[in-house]
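Left out: one protein chain. Kept in place: all the others.
The block that comes next holds chain A.
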Amino acid sequence: MSSDAAFQAFDHYDFDKDDRFQAGLPSLLKNQEGKTESERLELIQRARWFYYTKFVQAFDYTEYQQWKINRNPTDNNISDKQDDPVQAKDSSTDDNETPKRLTFQEIVERIEKGEEIPGIKQIPNKLNEAAPSEAKLSARPKPWEVQQRSSEAIDSSSGTNDENVNSNPTNSHIL
């Protein structure tokens, strides 16, 4: 099966009628109160991908997203559009048209001729009205500060430094 066909099959898969998928959904969405709609949609879409890859057919999610973005927007039916996190996110700022990509030289020539460059979105020049976050984490020592402190600690036999070193989840095994 070509990846195109796989992506299309995924798009048309009826998750609403899949009892196994539906059974898992409430627990997934339980702690999503504070999340925006697009974050929720993204989560659902990822869950669908995870489920589909496990039980139906595996495919690359990034490639799927690219395929989705590059696809002619007129091909999308309405339910597709609602389900697509990428488009859901972009719909607030533009009309989702993906113009033909220009080379560096083509862009330079258009600028020199004063021609319009396609695909430039208008972004409102405004500030976020919501309250910014408060810092919750204390500064994490840099590797060079840790090394310096451990050598100082050896000098003074003090063991009270570097409480923050492990204040964040350690994911150093990820690679």
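Here, a contact is a pair of C-beta atoms (placed from the backbone, for glycine too) under 8 Å apart; a residue touches a chain by one contact, two chains touch by 3 or more; residues count from 1.
As a working rule, contacts and distances are computed from a predicted model.
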item	value
Protein name, per the UniProt record, of whichever chain is missing from view ("ZYRO0G21076p", "DNA-directed RNA polymerase subunit beta", "Peroxin-7" or "Mitotic spindle assembly checkpoint protein MAD2A isoform X1")	"Peroxin-7"
Option from A:S3, A:T36, A:Q57 or A:S150 whose C-beta touches the chain left out	A:T36
Interface with the unshown chain - residue positions in chain A	36, 38, 46, 49-50, 53, 60-62, 66, 69, 89, 92-93, 98, 101-102, 104, 107-108, 111, 117, 119-128, 130, 132-137, 139-140, 142-144, 147, 168, 170-172, 174-175
